[in-house]
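First up is the structure itself, then whatever we jot down about it.
Complex shown without one protein chain; remaining protein chains in place.
In this document, chain identifiers A and B correspond to the written order of the chains, with residue numbering beginning at 1 in each.
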Amino acid sequence: MSTKSTLSKVALVAVASALIAGCGNNGNNGNTGTNEGTSPSASNEETIVLKYATSADMASRQSTKDLMALVEQKLGNVRLEPLIIPGEGTDWNQKVTISLMAGDEMDIIYQNATTYQKFATAKLLEPLDSYISEDDYDVDKIYGSSMSTYNDQIYMLPAFRDVHVTMYNKDLFDKANVPYPDNATYTWDKYTEAAKAITNVEPGVYGSYMLDWDNYFLLSARQKKVPEYKADGTSNYDDPAFAESMKFFADLGNELQVQPDMINFKSKKMPWDSFLTTGTIGQFVVGHWAVQTAMDRTQYPRDWKMGVAIMPQVNEGGKAVMGIMGGYSVASTSKNKQAAYEAVKVLAENQWTLPGIVPARVDLTDEQINQVFQPMADAFKEDGITVEELKAAILDPSLDIVSEKIVGPGMSKITSLISSEGELYASKQRTLEETMTELKKKADQAIIEDQSTIQ
Amino acid sequence: MIKSTKSSGVIILNIVSILFAVANVFPFIFMLSSSFKVLGKIFEYPFRLIPDPFIWTNYINIFDDKYDLLLWYKNSFVMVILTLAFKCCIVCITAYAFAKLRFRGRDFLFILFLSALMLPGDATIVQRYMIYKTLHLTDSVWALVLPAAFDIYFVFLLRQFFISIPHALTEAAIIDGCGHLKVFYRIVLPLAKPAIVTMILFSFVWAWNDFTNPYIFITDTKKQMLTVGMAMFQASRFQDYGLQMAASALALVPVIVLFISAQKYFVQGIATSGIKG
Partner (left out) sequence: MRKPKKNTGWSLARQEEMLGYTLILPFVVGFLVFQLAPFASSLVISLTDLSFISNLEAANFIGLDNFIHMFSDDKFIGALWRTFYYVALFVPGVITVGLLCAMLINARLLMRNTIRTAIFMPYVSNFVAIAVVWAILFDVRDGPINSLLRALGVSNPPLWLIGEHTVIPSIVLIVVWQNIGFFMLVFLAALQNVPSELYEAATMDGAGRMRKFWRITVPLVSPTTFLLTITAVITAFQNFGPIQVLTKGGPGQASTTLSINIYQETFLQYRMGYSTAQAIVMFAIILCITIIQWRGQKKFVNYS
């Protein structure tokens, strides 16, 4: 009897396993359905489907859909299919990396100037130089200084730029009797003075707000373009300029008390958009993507007027603003590299036509540039922000864009070190000297570790 | 005299346990309350129980067409039911074998299997992705169900329970001519009901709340689970706590329902009559 029931058990398991195997395959067939449609030897009459890796947020925006439609229209035989990768930032990168390493097929990937280097070294991105030269595509003329290369190769076509600006609350400036920031002359000193005056307006009001990202710890040092690597390849954080920036940032919260100090900020897990949601913050220096976000009045209703000005400078009349380029790359696992390249070109050339995007291209006419800012100015009509103001703060040719993040060996680790070490200093658990020494030591270690793995 | 000290002790215990219970429920209350609050008011201090203004927008936004909330709910349900079905069968028979049957290499194999718990899943993500991809499991619910079904942890848990069922009981049945499997069905399983219910309850919770695995192994949004789907709510704004709290509250509902309905199994005592004689 026991043998019989044993046998029936075994049979059950066998059947179950067969079912599993069957179901597994069915699931896969469903998934590769779209892939089947893109045979590598597709003639140009057949529609080529390109998988465009993007985040859930981007994919849901009307502007993204418009952009994809634009690309399809210009190229004719191509269809863009969003491949939605959940998550943001590091999570998104992690999932994309795992996917690509496992050989998942993707065609177009969004990148920015500080994320693509790792992908490139991992041979997950396709170098575009050969496509560009075959095409006689004049990247210098179109993109100029927005282009970046890695190991002397081009991996990304820049589509838009993001530049730091000062967002300010006009109502609070009025109450404190402080003149609005002037694009030609705004400095950190003036910023601090304004912050002090505003903080005094009433309790609970802060004149300044900053986050705990690495760029905030090193504002003036990066604006002054102090190199973060020495000539011998080690880190340069013993340069006093860096200590000075750190002190400035910490003092705003601890000494001058014009912004939430690090202890409060971290303890209360203050969100990045406090400036927009509370109305009790006078100034917020941040990438202008936040301005774009503020355009959405339903998500961020306000009953106060906002202004946008240039990022505060070290010296009066300075034009150094932190910024970063975003763009598109072709994945090395793509089976339609030529078509993907074409699509990337169209994306890079045309993304600026969408509202709120600032082009990376440098060859646009004045009229076109006004076209960039008009929709933004329109969205901010009630606030009284003009096209001129936006231009001066974001896209003026006189602006000198400095990288908001470090680029080079160990960059990811160093970026996180700046925040984590700086945080200990700003929350008064370390002295400034200790912090800078630790930072230099750990940054040097990160550089060595990074270089030992480069093939 | 003795009576009064005894009852005052009991009163204190009661108070302590009630306070403790309140402390434990607080996050849930917080979550529920926040889900009806405007974002700016969620961190308002001191904590306000009844939101002012009281908004439904978070819940309305969740059901927006942009998100496939109902689809994700369904996907999660299907995944969990499948997981439980496979898991129960496989875990029960395996645990019984390790607990009551004697065979060569038994203890060695058990420790070997147990060691599987000790390698952190996060360290093997990339390898697992590649293995599952080769088996054509990626982007399907089976990438979640199958690994979970072979869960050594509950084999361990059930084994401990089966072991504590007195040998006397099972031996008597075998001498009476019952095959091992009958002993399994008729005697051991019913006695281990609390343990099995525990397994079902926790397997449900773990599968239902699992984020990392669906995140990595499922790509198609339409096949995605509730946990990951909900994370996409924060896509349009980082840290939209209101939306997140609303989604979390909804996600909790099945778990609470399951738990409440499973209550009675924990209350049942074990029939002790079988042991004597």
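Here is the rule we use: a contact is a pair of C-beta atoms (placed from the backbone, for glycine too) under 8 Å apart; a residue touches a chain by one contact, two chains touch by 3 or more.
Owing to the predicted nature of the structure, the values given are computational and were not obtained by experimental measurement.
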Among B:59, B:73 or B:150, the residue in touch with the chain that has been omitted: B:150
Touch with the omitted chain, as defined above, among A:79, A:170 or A:413: A:413
Hidden partner interface residues of subunit B, rising order: 10, 13-14, 16-18, 20-22, 24-28, 30-31, 43, 45, 47, 90, 93-94, 96-98, 101-104, 106, 109, 111, 113-124, 126-128, 130-131, 135, 146-147, 149-150, 152-153, 155-157, 160-161, 163-164, 166-167, 176-177, 180-181, 194-195, 198, 201-202, 205, 209, 212, 241, 244-245, 248, 251-252, 255-256, 259-260, 263, 266-270, 272, 275
Residue ranges of subunit A at the interface with the undisplayed chain: 1-3, 6, 9-10, 13, 17, 90, 93-94, 97, 101, 118, 121-123, 262-264, 266-269, 410, 412-413, 416, 420-421, 423-424, 427, 429-430, 438, 445-446, 449-450, 453-455
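Going forward, only the chains that are shown with their structure count from here on.
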Subunit A-touching residues of subunit B, taken from the complex the two chains share: 39-40, 43, 66, 86, 93, 125-126, 129-130, 133, 135-142, 146, 179-181, 215-216, 219-221, 224, 228, 231-232, 234-239, 241
Sites on subunit A touched by subunit B in the complex: 1-2, 5-6, 9, 16, 20, 23-25, 27-28, 31, 55-57, 60, 83-88, 91, 95, 98-99, 101-104, 268-269, 271-273, 277-278, 293, 299
